[in-house]
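Just one protein chain is left out here, and the rest sit where they should.
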Amino acid sequence: MTAEFDLPRRLVAEALGTALLVATVVGSGIMAERLTEDTALALLGNTLPTGAILVVLITILGPISGAHFNPAVTLAMLLRGAIARRAAFAYLLAQILGGLAGTIAAHLMFELAPLALSTHVRVGPAQWLAEVIATFGLVGTILGGLRFNGPAIPWLVGLYITAAYWFTASTSFANPAVAVARAFTDSFSGIRPIDVPGFVVAECLGAVVAVVIFGWLLEPGTRLTIRSALFRPAK
Amino acid sequence: MTAEFDLPRRLVAEALGTALLVATVVGSGIMAERLTEDTALALLGNTLPTGAILVVLITILGPISGAHFNPAVTLAMLLRGAIARRAAFAYLLAQILGGLAGTIAAHLMFELAPLALSTHVRVGPAQWLAEVIATFGLVGTILGGLRFNGPAIPWLVGLYITAAYWFTASTSFANPAVAVARAFTDSFSGIRPIDVPGFVVAECLGAVVAVVIFGWLLEPGTRLTIRSALFRPAK
Amino acid sequence: MTAEFDLPRRLVAEALGTALLVATVVGSGIMAERLTEDTALALLGNTLPTGAILVVLITILGPISGAHFNPAVTLAMLLRGAIARRAAFAYLLAQILGGLAGTIAAHLMFELAPLALSTHVRVGPAQWLAEVIATFGLVGTILGGLRFNGPAIPWLVGLYITAAYWFTASTSFANPAVAVARAFTDSFSGIRPIDVPGFVVAECLGAVVAVVIFGWLLEPGTRLTIRSALFRPAK
Partner (left out) sequence: MTAEFDLPRRLVAEALGTALLVATVVGSGIMAERLTEDTALALLGNTLPTGAILVVLITILGPISGAHFNPAVTLAMLLRGAIARRAAFAYLLAQILGGLAGTIAAHLMFELAPLALSTHVRVGPAQWLAEVIATFGLVGTILGGLRFNGPAIPWLVGLYITAAYWFTASTSFANPAVAVARAFTDSFSGIRPIDVPGFVVAECLGAVVAVVIFGWLLEPGTRLTIRSALFRPAK
């Protein structure tokens, strides 16, 4: 059994985690594009910090809120009956507000205006397919981890995103709240606001497909939450 | 004991895993060569995602099918009596079909024709020796992991391939199904179709040598499957 | 319970660990700037060794002294009642002396004068905000690790710093003793002596904020030391 944390703590964990995740994505993108002319190197400077911080954030906040940091993950958990509808809606709000706070934090550290609209075009069927696949893989990674190796989930998610930055043509946003937050930075990791809805739809679709396919593949299994998979009492 | 998954699930796991592995190898290769002129950096952008996704895929699919994703691994398991002949043949088909699906997925995400014949020349005794050594090391890694630290196998394979990309002159295909799939992409990670048979023979040879040498080295030991080494019931 | 190491051993562990940490930060910075013109690549050559050595040092010295290597961490532990005031003061001295020894060791290996004043300007509200956030995250990582997964702390800290090098505009010093030591190297990782006090104040502030916010977030919890979280008797 998990020790239950109350809803305020769970929402703060979601907001704080999403903020630090977005600060890492946006901040490392700004750092990278300032330091090099080589785009592959900039992407590497964006990838490694994102993968690393995910392992940390899921380990230290996962036992509190499940460390979704991502409406697509919350949607998958809702479909599997692992989170209540009201809590899921509150998670969504916390994730979006946290994500925006993350963009602001990154901008202030790098002496930019708090928010700016991105001009980075990310549109079209190939990009959308990339987001479907990216989110399908992310949700499948979490469901597979829950089924076979709960304590490894922080690593699995960090490594999956490390790979997905490179093998998907969209660099794998795979997260509607992060997509919204990245619409407000006109830097390496940005996305034009008008392109966000297409990404969000593709991401939700990928999550639903993952719930269906992995739901079959992993049966017979048991339902459990990320929180209980990661919770270990302090010694 | 492992909870047995039925053959359809095992074959879907093999096909899905090989597809995602090939999508990562091919997709990250396309991404990398588009973003940089520096070939070492492109290889790094190919290496890190491949190593990372292997850890993920073997963790979440290994308990179902053993996560071979590789006819050379299936051959080694067959020689050790850890898989039935009929299942091994079905695995081979699933791996090849999955691999092709992975190439197609990568191409569609990057707006390329679904399949294209590679013009990347990879031939000659030095390349074949590299594939013998690469596959020898891969199979030895798995057998050593099975003997001493089953739960570490996902990490061991991911790290081994990370190293082998660089220390073997062929960048370590070490996998006949992946070699076939990579014949159908005319991008960074491709291989000319006519060069595939030489790679496949070398890889099978490396697997057989590994079974013999590590079979002696690791004795006295016990036979077990990757599935049972990785399976942990959900809490 | 932890086997208690005596204070001399704890202080040597703090000094030795801080020395090796600083030698890695300063040494890899010198190596990197000598080998490449690309600043992003130099930062990567600074980041990966630092993250890697932290995992090692915290694993092998943490059970002795808690592996603070950092007055901001010692301050956080003092605020939480996990270290006595006299010991904390002795830790501070050991960390500063160890840090200076690390700079000297790096300089001698790279044929530089033992100590040199840095001319690297790091000043202003954006840099200070970066250090507040960097240290807030570092202390939060440690407190969250203590609460939920003590044995993972070496990895969590190494990964956190890997990310923080890139997402904070200051490349995340997050450590007053390391900041002092880096004032004495006129190389890639240096900081002007006159800029050190601003960093130290920001780092202490970040640590205090983390103790307050994570103290609330992680409740109900138990107090424990890093030493006892990492200590496992030899077989």
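Here are some notes:
For reference, chains read A, B and C in written order, and residue numbers begin at 1 within each chain.
We take it that a residue touches a chain if its C-beta (ideal position, glycine included) is under 8 Å from a C-beta of that chain, and two chains touch if they have at least 3 such contacts.
Because the structure is a prediction, the values reported are computed rather than measured.
Shown chains touched by the missing chain in the whole complex: B, C.
From the options C:75, C:90 or C:106, the residue with contact to the chain not on display is C:106.
Only one of the listed residues, C:53, C:163 or C:204, touches the absent chain: C:53. If you put the missing chain back, the residues of subunit B touching it would be 38-41, 43-44, 47, 51, 126, 129-130, 133, 137, 140-141, 143-150, 152, 155-156, 159-160, 162-170, 216-218, 220-222, 224, 228-229.
The set of subunit C residues touching the chain not shown comprises 3, 9, 12-13, 16, 20, 23-24, 26-28, 31-32, 35-38, 41-42, 44-46, 48-50, 52-53, 55-56, 59-64, 105-106, 108-111, 151, 158, 230-232, 234-235.
The criterion applied here is as follows: only the chains that are shown with their structure count from here on.
Taken as a contact graph, the chains are arranged in an open line, each linked only to its neighbours along the path. At the interface between subunit A and subunit C, two copies of one sequence, fewer than half of the residue numbers in use appear on both sides, so the contact is built from largely different positions.
Averaging Cα coordinates per chain places subunit B and subunit C 39 Å apart. Per-chain CA centroids place subunit A at a distance of 28 Å from subunit C. The set of subunit B residues that touch two or more partner chains is empty.
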